[in-house]
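Every protein chain of the complex appears in place save one, which is left out.
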């Protein structure tokens, strides 16, 4: 029941790591949108394994195929189903862990919940599912482009290596997509790269933080009291594999400020109501206020490591899980497009919901 | 559209700060539950204003009235509607800000979104709406009691004053409800109290963190891939007024750990599969694993301060907003039962959803 | 879980026949609508018992009270909660049937489903719940007025007495609200009245049919493939107490026609695309085509009769259920505003959903 997301622009994903395909059905995409297949494929390529030596060496072509909802290059308003066939599935790589519970993976919990599990590569719990999210997110981005909303995410922390500046704009991120880590500071990116590579050689893994900026978002998006814009962004981010935390605007650091420091004063600039500061992170009372939206997402170290670990199997017997397979020592570089995709889906969904709020829209 | 929460145990709240009443309709409460009205009222009392000099001095009786769904003291499986009539409404206190946008409040965004707003006390954006959540949460707790799930939240940080220990159990929290701050460390509680009181005298405000622990939660709760247990907990917490961040388990600090440190190894203890450490925070792959669940919620400093602030009014003219009314200088002490209420609602909802997953349950 | 209806204009009803109140929370009513309380009350009065000697003699004031979502006479876009307190509850009238299963009532099925039931007046299964629907429907009508949609229902059959003409327009219905039966043909109305009165004197009951017409509905409403306009209208009507059937356009009679007779040819009239005939009932492929929408709803004879009937009690023992209380011998006259209310809710919901379909609406 948990594989559907969104109320108006609604995505329904399916597929396992080593099944035939992963895919998504998108309901609620407005009719008449030009569907740029190359752009969708390019987004998938940003997520693809094997982009550098610090990402997994699995080979996945990840070619997207659209089987419905498009006619003569445009969306028709009917469900858009997209498929990515699974290619380089080395299912045998997993036979040795068929009945083992890998530490900090979802093996045990899936087994407890469902009583059955597809152990190959984590099955449904694998981050391979995010292929579907990126495809749907690309569609959302195509729509958002038309209304001037821009979303960009970047790696702001790997282990203890952190981007110093906390108030970047999208215009400051031009370098981010040029390096393998997706960090906007080229020098720091190199340090991060070297650190991840060193961790990789140790057969270990490390966590990181992805920051994201949304510019051009109109005021008014978000649906109090439960579907606040940041609450939905938070859920969307926390639903991504390996995420442990979410904060927006001043976040956890804002706790120690006083109200007199933290309040964002309203002023008029360029004939538009704006705020002098933006501790609110572009969201007040759960609704966008027109300022840039920014948030941070914490990713834990990858659970799969190339080291022996004590664990149990399905019978409760002690086993040693040995690390095999091809995995990312740090997930954040490849997770950047996933964060953007989920943000795009959330923003578009609220944008559409917002069209039917005022009587003047009748 | 955003005032309904939950899929099976579903709550629908209504009401404004200075309207006639706030209330909630609960759908999906199992039939046959004994409804302890005193307990529900006691939970509302924990949230009530005027509990000490560091909380707002508004007088609100907050007496709950149940108008449906109960027969001879038991739930009947039909919708349970609960009402709390608004009493001490000094609407006049707000006439001076009728057309002003208070900084870091929702005045501007509600106006932009709806084109109309009930300015009295923030209307729907007021934390008074959380009365309804606490009432519904109390109901959820009554059900959870029957299956042995315990939830307790406490204040772990005010400004920069922090509880040192990060791995508390519910048994360590016996002191929390005995002091006005709801901090389990009595000495620190006094420091926090004094600090908040000092801030109050300055006409200022300050933020804080609430930590929460859930014990006795069975393995298997949570619905991947989007409705992961922690994703839903995150959304529920982020939907509470003034919340800026959410993290569970190792959270943002876990980022700098290596996988070899962070992974929780499975062991058998007392004939039960457990983990040696609990960086996972009781949730793996979005599903509870039977270990204690713990998370932290960041609250910003209260936006209302007793100081003059520059702002704009609805016409875009410069105004000075002057602080009046009766407000909490720090929201966390009164937000503790709200955090618990939302956690109870989330856990119960997943508990019920989980009953229909396995074929063995047919 | 079944007490919420609609996707955008969403109503959540609560309350039992002999509880404290029945009510409804309406989410998704556009902001800025002038709320005409007198109109809402007038709609409730059309449904009220005691309107003539052929309706139940219960006395229910049915005064509506709005407790949220309205500010200075206008909707604010937040949930609108409406309450009608239960007045003339003669609960004692029901003590004799506390453990009896009345034939063709919901006593047995509620008991089987929930394991507990409020036996007083049928509890939640009572048609008293429709008070909440009429209140919400009145709100929907206020919005639909602004866009020129008109809905009128009328009694077209009682027992075997039938309105002859099958292609009435709203302009033909001027007499319907002037008689107690709500039949547009005054002479037939009198016959129906006399027949119902005779049935009443026999302590018996009889069924009827309500027909409804919707004019001014724009083309484009309805969401294939499952939420077709007529499918949702059908569900809404079938959810009303005592309804056994629904048909629209040519309905069951259309079955015996040939395609060459049944197809509605497109023509241009008054610069607008119209059809020469309207067997489609204003809906094609599940979407309104701009022609009048019409449908028929079958109501069974009231289950409560003033005669002794053999039955069982909760222990499975034979009992004789004796008819007491105050009931309608034929429900259709009072069900007319309920049919209109549900139709208004369905049409408004689709109208709002339709605002976000085309890219040109972005």
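Side notes on the structure shown:
As written, the chains take the letters A, B and C, and residue 1 is the first residue of each chain.
By definition in this document, a contact is a pair of C-beta atoms (placed from the backbone, for glycine too) under 8 Å apart; a residue touches a chain by one contact, two chains touch by 3 or more.
If you're wondering where the values come from, they're calculated on a predicted model, not measured in any experiment.
Within the whole complex, touches from the chain that is not shown fall on A, B, C. Checked against the full complex, the candidates C:62, C:232 or C:340 give a single residue touching the omitted chain, namely C:232.
Checked against the hidden chain, the listed residues C:73, C:148 or C:285 yield one contact partner: C:285.
When the full complex is taken into account, the listed residue touching the unshown chain is C:199, out of C:135, C:149 or C:199. In the full complex, chain A makes contact with the omitted chain through residues 1, 3-4, 8, 10, 12-16, 19-23, 25, 27-28, 31-32, 65-71, 74-81, 83, 113-118, 123-124. What chain B contributes to its contact with the hidden chain is residues 8, 28, 30-33, 75, 77-78, 143, 146-147, 224, 351-353, 355-362.
The chain not shown here touches chain C at positions 1-5, 7, 13, 101, 103-106, 108-110, 112-115, 124-125, 129, 157, 159-160, 199, 204-209, 219-220, 222-228, 230-232, 234-236, 238-239, 244-252, 254-268, 273, 275, 279-281, 283-290, 296, 298-305, 307, 309-312, 316, 318, 353-354, 357-360.
Just so it is clear, only the chains that are shown with their structure count from here on.
Taken pairwise by the contact criterion, the protein chains are fully connected, each one touching every other.
Because chain A and chain B share one sequence, their contact can be compared position by position; here over half of the interface residue numbers appear on both sides. The largest tally of C-beta contacts between two chains is found for A-B. Greatest centre-to-centre distance from chain C is found for A, with centres as Cα means. Taking the mean of each chain's C-alpha atoms, the chain whose centre lies closest to the overall C-alpha mean is B.
Separation between the centroids of chain B and chain C, computed from CA atoms only, is 39 Å.
Residues of chain A in contact with two or more other chains: 224, 353, 357-360.
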